[in-house]
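The structure appears below as structure tokens.
Missing here is one protein chain; the remaining ones are kept as they sit in the complex.
On to chain A.
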Amino acid sequence: MISDIVNVIFCLGNCVLLVNLRRMRLEKCWFCSSTVYPGHGIQFVRNDAKIFRFCRSKCHKNFKMKRNPRKVKWTKAYRRLHRKDMTQDSTFEFERKRNRPERYDRNLAENTLKAIKKIDKIRSDRASDHIKNRLKTGKVQRQKEARKQLELGIHLVKAPLALDKIHLFVFQKSKSMCPKHRQKRISPWKTEIASAVPRLGIFVHQNLMHATRGLSYQEVFYVVSSGPEF
């Protein structure tokens, strides 16, 4: 860690500048708890000398509106309070605020940087696992409901045997203007499929290509697929 105040003397030609470099610290936004990087956001000093840091004007404006971050859904405070995000984990211990500046040690700095990367990965993995686990019960519930709905509404779904025979008709645009002959049905090309609907899309496409072979896009009027009642 770099020491608190480092005096750096720059020589610019004849001019000598004495510059105080303060230690840089990544703060947390008071409202949404995201990190405030240097050069971002506003700090508000209340009359009792309490400092509120905000990452952007959105948070600042919400604060001015006197909103409670624990009630605003998109803030970390709300999410932690309502157990949407991970609250307790050993990886949080590493990110405690330390007020004592450390003497600079190259090895220490190097190891710290490596550790930060690793700990970050572990923490984010655990956090996403937490959310995944939270959403698992909902998924199971939805599948159960879907199954129930299928049972109750099966009469709305076509019988599989009926779905087996799908007829594809390709109509060719006739060059004549006579409305009677405007659509000429090319040899109705039936296709039968043995199995279920989900694969229908791909299957139809391949057969469309067969059926419309030799026709330009202007000649194909439309293609109809239907069940046996056509």
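Things worth noting here:
Here is the rule we use: a residue touches a chain if its C-beta (ideal position, glycine included) is under 8 Å from a C-beta of that chain, and two chains touch if they have at least 3 such contacts; residues count from 1.
Quick note on the criterion: contacts and distances are computed from a predicted model.
For the chain that does not appear here, its UniProt entry gives the protein name "Large ribosomal subunit protein uL14c", which is one of "Large ribosomal subunit protein uL14c", "Leucine rich repeat containing 58", "serine C-palmitoyltransferase" or "Transcription initiation factor TFIID subunit 5". When you scan A:40, A:79 or A:123 for touch with the missing chain, the hit is A:40.
Counting the whole complex, the residues of chain A in touch with the unshown chain are 22, 38-47, 49, 51.
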